[in-house]
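I have a structure here, written as structure tokens, and I will follow up with some questions on it.
Omission of a single protein chain aside, the complex is shown with its protein chains in their original locations.
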Amino acid sequence: MSAQEIIRARAKELLESGEIATFIGWEAGRFTNQTTPLVITDAADAGKLVFNEYCANTLAKYVTDVLARGKVGLVVRGCDSRAIVRLINDKVIKREDVYLVGVGCPGMKDRKTDEPLKKCTECRHNNPLVFDEMAGENAEKAVPEDRFAEVKEVEAMTAAERTRYFESIYAKCIRCYACRDVCPCCTCRECFVDQRRENWVGKQNNVAENRFYGLTRVMHIGDRCIECGECERVCPMDLPLMKLNRKVIQDMNDLFGEFESGLVISAEPSVLTTYELTDREEFM
Amino acid sequence: MAIEISHGCAKGERPLIPQVCRVTEITQETPDVKSFRLVTLDGKKPFDCEPGQLGMFGLLSYGECMFVVSAQSDEWVQFTVKKVGLVTEQLHNLSVGDEVSLRGPYGNWWPTESCRGKDMLFIAGGIGLPPVRSFLLYCLEHREDYGRIDLVYSGSKYDDLVFKEQLFDIWPNEPDMHVHVSLYHEDPKHPEWKGDIGYTAPYLETLDLGPEDGNRVAVICGGPSLSRTCRESLLKAGFDEGNILTTLEMRMKCGVGKCGRCNMGGHFICLDGPIFSLAEIATMHSDV
Amino acid sequence: MPVVENNANAIPEDWEPKIIAFCCHWCTYTGADLAGLNRMNYPANVRVLRIPCSGRMNPQYVIEALNKGCDGVLVCGCHPGDCHYVTGNYYARRRMMIFKRLLEYEGLEPGRFQVKWISGAEAGKFRDTVMKAVEDVRALGPINLTREIPYFELPAMPDDDEEAFNAVPEEVFPEEVNA
Partner (left out) sequence: MLLSKQNLMPLLNSLASDVDVFVPTTIDGVKKFARLADGVEPDFDMINTTMPPKDLLFPQTQKMYHFDVDKNGSYHIHEYDESREQIVFGIRPCDMRSIVCLDEVFLTKGFVDEFYANAREKLLTVSIGCTQAAETCFCTSMGVDPIYAPNADVMLQDTGDAYKVTAQTPKGEAAVSAWSEFLSDGDAEPVNCDVTLKVSMEGVVDKLEGMYDSPIWENLSIKCLNCGTCTYVCPTCHCFDISQENRKKDGVRFRCWDSCMFSEYTAMAGGHNPRPEKLERERNRFMHKLNFFERRYGMSLCVGCGRCVEKCPVALDITRLIDDIGSYEVAPASAE
């Protein structure tokens, strides 16, 4: 049986048995090779579920929206499972709130160009790390040699070039907040941009305000980013947001030891919410 | 005959630019409610408006909010403001003589004409009284045009009742005007309170104020639950939906039906409203 | 368009760097006070803002300060181990190390954002740090970032604000001063 058939069959069984209240997967969109997230509550809709190499969206964030209805079943690839781990570690959900149907991911493709998605070529954990059962086998995928290649490219520029480079990014930003809304780390009940009373960030769209938003976003998710690359994929202006996220990750790697978020469920504090007495001292 | 409310009666030029006005009088109504009288810098009335219309009152450095003009004379307009958010908090820091920004008037007004000759039943809760008061004051000013007037007003504590002087000393002595006040709960700070205790809707039902064959018009303003329960009570008592008037509230920014956020279906509260009859609301797709 | 390396070669006349220093209440702020008591001279380009602990230093403050017209930002706290709240500056150390690198990644010159540990007794170190920061930023020239509000020219920093200059500093925790 193909993974898609197993997913459909298991979703049907799980919903029928009442073990889960909702199941989250993908369905086909209107256009060729287009997929879109699907949330079903009725076992009869299980036939709509698809799994193919164009399932670009991650699903984990939807769990928080549908959790009120009861236990949630969902398909998880590597990135989805790390997002679930992140949500559990951040105490947004509990492990027993979700039933995870794992599926090996060969890397997804862009539906228009048929090229592998950037986020998938950079992915280091394509197979689920946490799951209750697997639909099919793990998939093989090449792991990128240097996780921080794109950061190093930027670092190689002069300071003035980097200023211009990032200002051109902020000049393009329309502040739709899609990067925030899709991010499994952005789980604040109220985001700082919505706190109008405090007025952290002004409502004008200009380079300065956009930089304020962009840098704050990176610092807020800094030590939790699971490198799913969804922020970059959803950006309507195609801004290279992972170049910012990965910079922080690279520095934490260098300074505080090997860092990768969302690999295991644990109650340990993450890198920036803890400290070591022996941390490097630069400010003496 | 059903009450006719005018809608979309907007007029005016340069709707988004405020004028600078001066505060001439501040009344502390309750611990968190103040009334402000405003005049233009040369001492004139800022704008002419009908009872129930809105004004965008604010501080240039903090922002502006939409309020109902709670009272007016030939010289000034008055707004009654409860301290709930950023701008209203700053408004409460004003002193007499300070400069504020004001634009308006916006929205429609109470149907003073088509209510003529009818009995009036005003129902309000807490800070819902000021919008209703604009109509009430008009009725008292033109006393001979209206029949019996009832005011049913409640607040959660004695201290939360606004316009206490008028409520207890002035209005009860007006001819054929009956003021009914209740508190939601016993108020330990005011054990001397002899009036009724209870939520507005059950209290209203005990008063036995019927529709008088369509000759009584009910005017409601209050929070979401007060509005809902009082509507139900009135309908149960036999009121026609067209004879129940209410003034609605949503967040507003432009005041002229363009910025989009205060829509109820295709209607904008700032432009077509804020005053609608229940019969009209029933035909709208409302999130309010 | 030629890439302007920095503004160091085009420093306008009369230009004075504006630097904001976020100082921990328990050490650096006291150190600054001591510097004043000892009548140490240091440039008036620095405005000191008191924060309860360097651990309270929100990275957003730095971005906002740079956006709103400062040419440099200084963050000062207690030496590691001396935090009044025991661990605040350990967290700050990690966070500021990451944040400083991020700002530099975005093109900010290292001299414009500095972090230093200065105790309440180190009045001299406070003076030296401030003087060095001012000299660093002065050498760099006006900041090379696009600023806030292209719409209206920002008036100068509080230099022209007589009210602020003549204001009597508020008494800070008088009972502790007495204790």
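Residue numbering begins at 1 within each chain, and the chains themselves are lettered A, B and C in the order written.
In this section, a residue touches a chain if its C-beta (ideal position, glycine included) is under 8 Å from a C-beta of that chain, and two chains touch if they have at least 3 such contacts.
Remember, it's a predicted structure, so these values are computed and weren't measured experimentally.
In the complete assembly, the contact with the undisplayed chain comes from B:G85, out of B:G85, B:G147, B:G195 or B:G210. The hidden chain makes contact, of the residues A:A43, A:V66 or A:A139, with A:V66. One chain is missing from the display, and on chain B it is touched by residues 8-20, 41, 60-65, 84-88, 99, 101, 224, 249-251, 253-254, 256-261, 263, 265-267, 271, 282-283, 285, 287-288. Residue positions on chain A in contact with the hidden chain: 29-31, 34-39, 57, 61-62, 65-66, 168, 171-172, 174-178, 180-182, 194, 196, 202-206, 233-234, 236-238, in rising order.
Operating definition for what follows: only the chains that are shown with their structure count from here on.
Per-chain CA centroids place chain A at a distance of 36 Å from chain C.
As a whole-number value, the distance joining the C-alpha centres of chain A and chain B reads 49 Å. For this pair, chain B with chain C, the centres built from the Cα atoms lie 50 Å apart. Remark: chain C residues 3-6, 59-60, 63-64, 67, 80-81, 87, 90-91, 93-99, 101-109, 115-117, 144-150 touch chain A in the complex.
Of all the residues in chain A, the ones that touch chain B in their complex are 196-197. Looking at the complex, you find that chain A touches chain C at residues 151, 154-155, 158-167, 192, 200, 202, 204, 206-209, 211-212, 215-216, 218-219, 222, 244, 247-248, 251-252, 255-256, 271-277, 279-284.
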